[in-house]
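Here is the structure we will look at, set down as structure tokens.
Only a single protein chain was left out; the remaining protein chains are all shown in position.
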Amino acid sequence: MDIEVTLNGKKTTLQGKKDEFLADTLRAHGQLSIRKGCNTTCCGLCTVWIDGKPTLSCAYLTFRAEGKNITTIEGVKEEAEAFAKVLVAEGAEQCGFCSPGFIMTVLAMKNELQNPTEDEIIHYLTGNLCRCTGYMGQLRAIKKYLGVA
Amino acid sequence: MKIVGKDSPKIDGMAIATGRPVYTEDLAPKDALVIKILRSPHAFARIKSIDTSRAVALEGVECVFTYQDVPGIRFTLAGQSYPEPSPYDRLILDEIVRYVGDEVAIVAAVDERTALNALKRIKVQYEVLEPVLDLETAIDHPSIVHPEDNLHLNFDIGMEKERNIISYQKVEAGEEIEEALRQCDVVVEETVYTQAQSQAMMETFRAFSYLDHANRLVITSSTQVPFHVRRQIARAFNIPASRVRVIKPRIGGGFGAKQTGCCEVFSALVTLKTGKPSIIIYDRTETFNSSTSRHAMKMKVRLGADKEGMIRAYDLEVLSDGGAYGEHSSTTLGCVGEKTMSMYNKTKAVRFTGTAVYTNKQPGGAFRGYGATQGTMALETAVNKLAAELQMDPTEIRLKNLIEEGETSLVYNGKVIKSTTLKDCIRKGKELIGWDEKYPRQVLSNGKIRAVGMAVTQQGSGIAGIDTASAEIRLNDEGSYNLLLGSTDMGTGSDTILSQMAAEIMETTVDQIAVYAGDTDTSPYDPGSYASSTTYVTGMAVVQAAEELKEKILIQGARYMDRNPDEVEFNGQSVVTLDGKTSITLEKIAELNVLGSGRHQLVGNTTYGSPVSPPPYMVGFAEVEVDPQTGKVEPIDFVAVIDCGTVINPKLARIQAEGGLVQGIGMALYEEVRYDGKGRMHTNDFMQYKIPTRKDVGNIRVHFIESYEPTGPFGAKSIGEVVANTPAPAIAHAVFNATGFRVTELPITPEKVFLGQG
Partner (left out) sequence: MLTIRDIVQPETLTEAYQILTKQRTNTVLGGCAFLRLGSKRIGIGIDLAKLNLDQITEEDDTIKLGAMTTLRQIETHPLLNESFGGVLPKAVSNIIGVQFRNGVTIGGSVYSKYGFSDPITALLALNAKVDLVKAGRLPLGEFLARPREKDVLTHVIIPKEEQIASYQSLRISASDYPILTAAVAKNGEDWRIVVGARPQVAELAGKASEQLAQAYAHAKLDSFMVAGEKNEVNEVVEGILEQMSQELSFGSNARGSATYRQGIAKVLVRRGIQEVLAWISK
């Protein structure tokens, strides 16, 4: 079936089966930043924005995206690079496999929370698993990026 | 030093962080056949019959393979230098299936849905056999996990397969152990169980393959060991290794999981049989189920000391669960002893007895720490118990007993330790955690208890006498360099730190060095990145290769200026005469070297293996908060002070440490591979197997106290594995200090503490 969406600001027609999930549809559509780390909706790797809200694209049925705004990391290049620079300077991207989903969640948090506390940052990002870094470096990078103590 | 010791960002950092398509799946041909695997629902069974006809008939199905379609040559998936100590006990597909999740049939189809549908159409009749599910009753169990007569061993590892014993080992040194224990004033004994732990890297196992223009099999795989995979494939399919090329792109973590071959053989099978490209991607469930995990172990430790707290005797008896196949079983087992017998070197007698057994569960394998993690849990639990018995401060007993520079140990055959700052690490860590104020415990006003605990550990740096890495550095036609490596950066940043080393020697900047690694066609040989070898072993190869190239540039520069080499020096940009009057630029030398006849492109090319494996050391101090009403243990703070020799890249080393520590915290508190009564893994997804989230780890503080290891590149040792070992014993110690309950079975769940504290 055809699904009309706005993908990274552009009107786009996605093709997907009726029981297809958005992560697969987007990868097939060439959005290769979408990574899948689990098959149980709980690792955060496939996070994209749907109408601005961070969403697990692996559990979002593609047909439901009809008329919606989908944003992947490819669609927020400047902001993503700005944060990635801080993250990389901290060495906290490590294998990088979880980074796109993580960065999308960090940027969503930046839009949603004003001057978040450390606890609020941690809470917002709990759904983003990372096996490499131990999370501390990511937290250092976020604090630097947001300019919070 | 200008480059080494500085925070060079990772050369691939921006690309991988922002989602550029550089991982295995991203690079696969669009038309690749999709492979899915039918897996055994039984822990132990013989396939009586298998009917694939309805699957083959399904539109879109390219092929279905069973054990009848594969060569009968046994091999090992363990990524180890040849001749591998792991038994050749596998076939690509076997008539006997040995654990739930073992491979039964391979389907390749035009897409995933079709392949999955085809799996449902395969009819298999099994003769279900009685499985061996308990580590402790595996030996002489009526069922023999490997009854086949063509299992092959490269050398004796103490196998008795009729008794389900993969490997038996014994190491003794010094006086007779029982007598030495008798002479001790205090002897503590403990039996410690460590659980199977999953590596759980974010990128699951995956590989794709195709035949190239020369009809060679090209496999791109998310692996730590491309050269070993090439050898496995060649053996398993009985084809020359020259027909196989293995490429490692960017990979999404490994932690040892990808030191064992996994899905490469299945992709190779399909491509070799059909001539078509194929791809296999394990989902998370398969990744948990059908790969390897940290070996679960039962360890009985006895530790004896005199009244002054000098540790005199150490006896360790280990039973290790090898699971269904023997990958890494004998070597992991050996490391349990090896990495624990030398650290407290005032001993008069040490003994290690280890047995690894086959069971009908997921095979054990390589996981960061590789036996040292398990052994550290046993030894340090015993040392903490000993300190308690002696009423000594746990830090003091370590300061009294630990090995120092220039000292040897009973098991070192006279070799001495050339670098350690461990005692300084302990002193620093004590200060950072606030040991003197916090030890052992403090009851808070809400009834919760804060307590601290500690442990020390050592690892190695590469495998002495076995790991042999090569590096090649080439001066290009315009004056930049290519660094070719066989090591396998799995996110650690090894490509970056090795470039830093090369840049330091060549007196240039990292951006002048294009590094390419992990391709068996173009990389010089390297076993791959495991055993904490890359910084130390490959690093030395890089240093020596760069020095060789530098020397060649110097000679060549001198020749172009009609001088003797001892009359000139190389400053990174030019070769200059010592009087400073004449010079020739690097670019000019590079240009002249590839122009016209009688020229040589300058290349430094070195192979390096170390006769020693200098241990990095560290101390871990844990502060926890225990809720005695529920038994819940919350990690509050973890201080790690590490001696990894010279720190090549502080930021990357810190992240390595923090990541390893969190895996250790996971092992201490949350993670466990669990099975039901029929051998089915219960914890085969992230809903059931909980790796720590960022809410589960508390604060972590890492501090380095550098030593200088004379055998290492710029004085460096390793960092990758040593960081995984201390959290479990340190947290267990803190829980003991909080509750009086000594946890001897990991993980430390709330229920265990609730019931154990009495």
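For this structure, a couple of remarks:
We call the chains A and B, going by the order they appear; numbering starts again at 1 in every chain.
Assume a contact is a pair of C-beta atoms (placed from the backbone, for glycine too) under 8 Å apart; a residue touches a chain by one contact, two chains touch by 3 or more.
These figures come from a predicted structure and were not determined experimentally.
Every visible chain touched by the undisplayed chain in the complete complex is listed here: A, B.
The hidden chain makes contact, of the residues A:Gly37, A:Pro54 or A:Gly134, with A:Pro54.
Checked against the full complex, the candidates B:Met1, B:Ala57 or B:Met687 give a single residue touching the omitted chain, namely B:Met687.
Counting over the whole complex, chain A has residues 18-19, 21, 39-42, 44, 47, 50, 53-56, 59-61, 63-64, 105, 108-109, 123-128 touching the chain that is not drawn. Those residues of chain B that touch the chain absent from the view are 116, 445-447, 629-632, 669-670, 674, 682-683, 685, 687-688, 690, 692-693, 695-696, 749-751, 754-755.
In this text, only the chains that are shown with their structure count from here on.
Rounded to a whole number, the gap between the C-alpha centres of chain A and chain B is 29 angstrom. Residues 7, 9-10, 12-21, 23, 26, 199-204, 250-253, 255, 283-285, 490-493, 649, 651-652, 654-655, 657-663, 685-687, 691, 693-695, 697, 699-700 of chain B touch chain A in their complex. Those residues of chain A that touch chain B in the shared complex are 32-35, 37-40, 42-43, 45, 72-74, 77, 80-81, 84-85, 87-100, 103, 122-123, 125-139.
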